[in-house]
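Report on one structure; see the data block that follows.
In this view, the complex is presented without one of its protein chains, the others remaining in place.
Per-chain residue numbering starts at 1, and chain names A and B are given in the order in which the chains are listed.
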Amino acid sequence: MKHSMKVNLQVWRQKNAQAQGNFENYSVETNPNMSFLEMFDVLNEQLIHDGKEPVAFDHDCREGICGMCSMVINGNPHGPKQAITTCQLHMRSFNDGDTIVVEPWRANAFPVIKDLSVNRSSFDRIIASGGFVSVNTGNAVDANNILIPKDIADEAFEAATCIGCGACVSACKNASAMLFVGAKVTQLSLLPQGQAERQSRVVAMVNQMDAEGFGACTNTGACAAECPKGIPLSVIATLNREYTSAKLNGK
Amino acid sequence: MKLESKIPEGPISEKWTKFKSMAPLVNPANKRHIEIIVVGTGLAGASAAASLAEMGYKVSAFCFQDSPRRAHSIAAQGGINAAKNYQNDGDSVFRLFYDTIKGGDYRAREGNVHRLAEVSTSIIDQCVAQGVPFAREYGGTLSNRSFGGTQVQRTFYAAGQTGQQLLLGAYSALERQVGLGNVKMHNRHEMVEVVTIEGKARGIIARNLVTGKLERFFSHAVLLCTGGYGNVFYLSTNAMGSNVTAAWKAHKAGAYFGNPCFTQIHPTCIPVSGHYQSKLTLMSESLRNDGRIWVPKKQNDDRHPNNIPEDERDYYLERRYPAFGNLVPRDIASRAAKERCDGGYGVGPSKMAVYLDFKYNMMQKYGRTEASKHNIENPDDATLLRLGQEVVKEKYGNLFDMYKQITDEDPYEVPMRIYPAVHYTMGGLWVDYNLMTTVPGLYALGEANFSDHGANRLGASALMQGLADGYFVIPLTIGSYLSGEIHTKAIPTSHEAFEAAENRANERIQNFLNIKGTRSVESYHRELGLIMWNKCGMARNEKGLNEAIAEIRALREDFYKNVRVPGTDKEFNPELDKAGRVADFLELGELMCIDALNRNESCGGHFREEYQTEDGEALRDDENYKNVFAWEHTENNKWELHKEELIYENIKIQQRSYK
Partner (left out) sequence: MGVLSFLFSSSIGRKLVMAVTGVSLIAFLVVHCAINACVYFMDGGATFNAAAEFMAHNLFIRLAEVGLIGGLLIHIVQGLSLTLDNMKKRNNKYGAAPKRSNSTWYSRSMGLLGTILLLFLVMHLKDFWIVSRFDAQGGLTETKTLYHFMVEVFTNPVPVTLYVLGCISLAYHLLHGFQSAFQTFGLNHPILTPMIKTLGVAFSIIVPLVFASIPVVLHLDLIK
């Protein structure tokens, strides 16, 4: 497996939010055990060496949990393999000589900062609008006072594994954020601790989501298919149900 | 300056209680006029910012990532300790306190650690109340597992993503305060200077990483919750952006740096596979609950692991430490792996790896239980394996997937290959009992301070400490200082101290851009990492450390001559951000080596080859080194050593033994 390989890249370059962007072509010598981002490190090293500007891209933990990396690779957010992030993608998933198109998340609610980096603060504002349990530090009762059946806890956990990367938005033809919002709403509406604010939460979060300029869901399922953490489409059903019931209750 | 730890008087179990009832407070009306800056939004930062804002303080929080939720606490896998004794297995606050002091090889403060053990139980309550979905039993109660260095089950967890769930809990509390207008959040901002006026911390200069602009922020107190500096080794389990810059600037502004050489090398990481590698991935310590570590008994044994018969395998941890077996503390497990690999028993292509094998427990522990549950009598090996695999999948599925993704090998079939890697830094800014550094008004929380872990941190204790500091310690201890600041009006940021600090930052930036050399920042970082790993890593000696110091100095000099930082300072420029961070690592690295050189003993993660017992265990020198090294930066890369004597009144110091 130690053989080297060469790939041709078409990378989106955009100076800043206002600038017009365009694709630039590069070719990189890599090897199959390299991660996709390490391949970009090599490209940047090469660009710096040649006196050119390196490609700006977001990344941090490089182990698939922080949710910062965000490349659309050949039209798929986080690349050709399912249930992983870009940083977990390895070059062995490509062939020698492949041409790979790399673009940023594209959505009006995620404006490009530079090249492949985008601004996802809209997600923070959605959480700030209601994605929490209002409990000040020190107000808690003993953790085992409220029993939670294992299957409910597991289901809440499954929804809570969302890493907030935004792949769902980038994959959706409508740039809808409902998988992200649905995951948080599902987690908190399942748990006893989330009941007090159950209805006001979902309404506030959906209002904020709409105000941020995300599109409406048309149930294509692209979000769940591209989600690196496998958040299921059913969280959107839950979101719909929770929201409708809250609205019909006059929230 | 004399170091005052300010530990309250009285018996150990009453110190914190007494402190709580006597601590000076700030009344609600005054809190509204007091501003606090929190740098970093991991477990410590997010929990501190949220809790202080809930109390009524005006908080500004900063993170260099695009969202506070990205902080690297998110990557913690295994769990969080708390002395709940839900398992009725003999746990108590005292036992957690004792285990932590012993695990840290008697180099932590009794008062701080006892407080940590006391508040540990409230953390779990608070997190559950926030909706953190911890793992549960069928009856609905919380589930626990074991971690290294303990004989009770006190670790709470959420699959292999405990850090993520805890951070998202703290993040949601933080965002709630942002939504309420009590916290002003500054994403993609990096702190580049602490501003001090008349010796007190009065604010920071932060660089807006999107526009490049240097911005000034005033506050009555500054909290650094900026994590550890493991990235000085280049390859570590830290995130790519994790850095020492904020702590280092604080150090240069007068805060002493405590025990910089105390580094935790985590025993179970995926081994390095090539020179291009940018980071190392941890495989949670929780795997050692069910995985057995071994190497072949024969040197340079190239056989496939599945073809090596049982009696030709050396389960060296079980052999050397029968009482704790595979669950010895991290420093011991790491050194034992290094010892085997250095001796020629290593496995895999690089020979710098050992096996972590689940087959035995999959079959004998889980397979048998499942078979009995399903009423299968006399199950064959294949059935046992299949049944056991399902259980293991539920417990560690995401870790196994992660391993397969990186190595292209299936750990359900073939034992994992693992090797130690830099993971955590016990050292950090020296703080007193109030978590205040030697600069009044400047605090350090979580991994950024020199911490409660002594010379070695036990698994699942970092999350505990970060949240303890943020949720329960700082909200109370900060009152001691701020109660004296209620008359201090907001100082305009046009003050000359802000001007001077901004100029210093700007000069540094212009300097980086003007060098226009030939080498990338990354290449210097890699080279520094290699020096640190080889000479200030798992084993250290006087000769190596002296060489390392000389090499780092030379490298630093070369950096300022030949580095190439492309672009400008008026735009989003990650290379420029990196240059600032690596420049600080190039100074910190030297201090770490100096610290290691001065500590003529072995303790915990600090292993000086000159000081070891006959069977290769760390040999402490309590007579001379039962203390904290706190380094004062005197002038450009010159330091003066101060020592804080550690006093043990409740725990009898002895040779640490896990045999």
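Following the convention adopted for this analysis, a residue touches a chain if its C-beta (ideal position, glycine included) is under 8 Å from a C-beta of that chain, and two chains touch if they have at least 3 such contacts.
What you see is a predicted model; the values in this text were computed from it and never measured.
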Interface partners of the hidden chain - shown chains only, full complex considered: A
Candidate in contact with the missing chain, chosen from A:28, A:162 or A:233: A:233
Touch with the omitted chain, as defined above, among A:32, A:138 or A:221: A:221
Residue of A:10, A:46 or A:134 in touch with the missing chain, whole complex considered: A:10
Touching residues (missing chain, whole complex) on subunit A: 10, 12, 21, 23, 72, 74-76, 80, 82, 101, 103, 106-109, 112, 171, 173-176, 178, 206-207, 209-210, 213-222, 225-226, 233-234, 236-245, 247-248, 250
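One rule holds for everything that comes next: only the chains that are shown with their structure count from here on.
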Centre-of-Cα separation between subunit B and subunit A, whole angstrom: 26
Interfacial residue positions of subunit A with respect to subunit B in the complex: 1, 15-16, 31, 33-35, 37-38, 41-42, 44-45, 47-49, 51-54, 56, 58-68, 83-84, 88, 90, 92, 113-114, 117, 119-121, 123-124, 127-144, 146-150, 153-154, 156-157, 160-161, 163-164, 187-188, 191, 193-194
Of subunit B, residues touching subunit A in the complex: 47, 50-51, 54, 65-70, 72, 74-75, 84, 86, 122, 124-142, 158-159, 161, 164-165, 168, 171-173, 175-176, 178-179, 185, 187, 210, 237, 239-241, 273-274, 276-279, 281-282, 401-402, 405-406, 408, 471-472, 475, 518, 520, 522-523, 564, 566-567, 571-575
